[in-house]
Each structure stands twice: as C-alpha cells, then as structure tokens.
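Omission of a single protein chain aside, the complex is shown with its protein chains in their original locations.
And now, subunit A:
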Amino acid sequence: MSEQEPRELPEPGPPSAPQGRVLAAVAAGGALGALARYGALVLWPGAGGFPWRVFVVNVSGCALIGVLMVLTVERGRIAHPLVRPFLGVGVLGGYTTFSTYAADVSGLLARQEVAVAMAYTAATAVAALAAVWAAAVATRAWLDRGAGSGAGSDARSDVRSDTRSGVRDMGTGRAV
C-alpha cells in the first residue's frame, strides 16, 4: 500500500498539553461529534434494510481522520497539542461509531436479513478503509505538491517545522 519504511504506529498517547485540558477538549469534541451523528439520523429519513445513514457517517468520518492524522501526527503541519484530542479523538471519534454498526448488523441477523447484514458488514469495513487510505494518500500528495518550488505557498501561522522523532516523514526523509 505504501513504500514507506515500516515504523511504529504514531504515538497514540497524549500530546504535550495538560491532561485536564486534553480531557476537556476530547469531551467537547465528543459532544459535537455525537450531535452531528444524531443530526444525520434525524435529518435523513430512515428506512429498514441497509443502514445507509450510519454507513455514510462512518465512511465520511474515516475520510476526515485520514486528512487530520496526516496533518497532525504524520507531518506535524498542525502542531497545536489540542487539535488532535479535539478533532480526532473527540469530534471524529464521537461522530463515527462502532457500537451502532455492530448492533445494526446484529439486528439485521435477528430479522433474518442475512444477505443485507453481510453486505452491510463488508461494505462498511471496505469503504471505511478505502476512505481513510484515499484521504491520507491524497493529503500526503497535496502536502508534497511542487516540493521544492512553492515553499512559501502553504505557509500558515499554525504551520511549523516539526522534527520530533517519530513525526518526521520517513518516506521522503524531509522534516516537514
């Protein structure tokens, strides 16, 4: 899937911010994410069969986390220590759901809708992984666009070079 050198998963631990502030950011994000998911369920008419609404919520959330993780953990383009707890762990974690997915599959099986249950199970897993992969690849490509020519074109106040161990881009060896 990638020619990058094998390396450990990005540090999932806390960024360098006080634990209380991190928890507050996660909680605030979780409330917003859960509201967005609930909003999608309320605004779209639901029907039996394939749970389209939860499918769309989960797949879109996976695409967004692909963008976010490349910008934060992988490339350090967004270095504020509360961005990932708020947007990643909180908003996107609260927006997407695994439990509703599992419960919907269980419900479909209980109603003997085995084919729909299998299709939903596989479609969500495949689409979610494809979404996070495509979003991460596209974001990396976007960050690497015109490498060496337009160095100042994407300069932003919240962008700073990040050479901490483990967040350098090992693929290009550049400290981004």
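To be clear about the criterion, a residue touches a chain if its C-beta (ideal position, glycine included) is under 8 Å from a C-beta of that chain, and two chains touch if they have at least 3 such contacts; residues count from 1.
Everything below uses one rule, namely that contacts and distances are computed from a predicted model.
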Name under which UniProt lists the unshown chain, selected from "YeeE/YedE thiosulfate transporter family protein", "Transketolase subunit B", "Fluoride-specific ion channel FluC" or "3-methyl-2-oxobutanoate dehydrogenase subunit VorB": "Fluoride-specific ion channel FluC"
Residue among A:Val26, A:Leu82 or A:Val116 that touches the chain left out of view: A:Val26
Where the missing chain touches subunit A, by residue: 1-2, 4, 6-14, 22-23, 26-35, 37-38, 41, 58, 61-62, 64-66, 69, 85, 88-90, 92-103, 105-107, 121, 124-125, 128-129, 131-133, 136
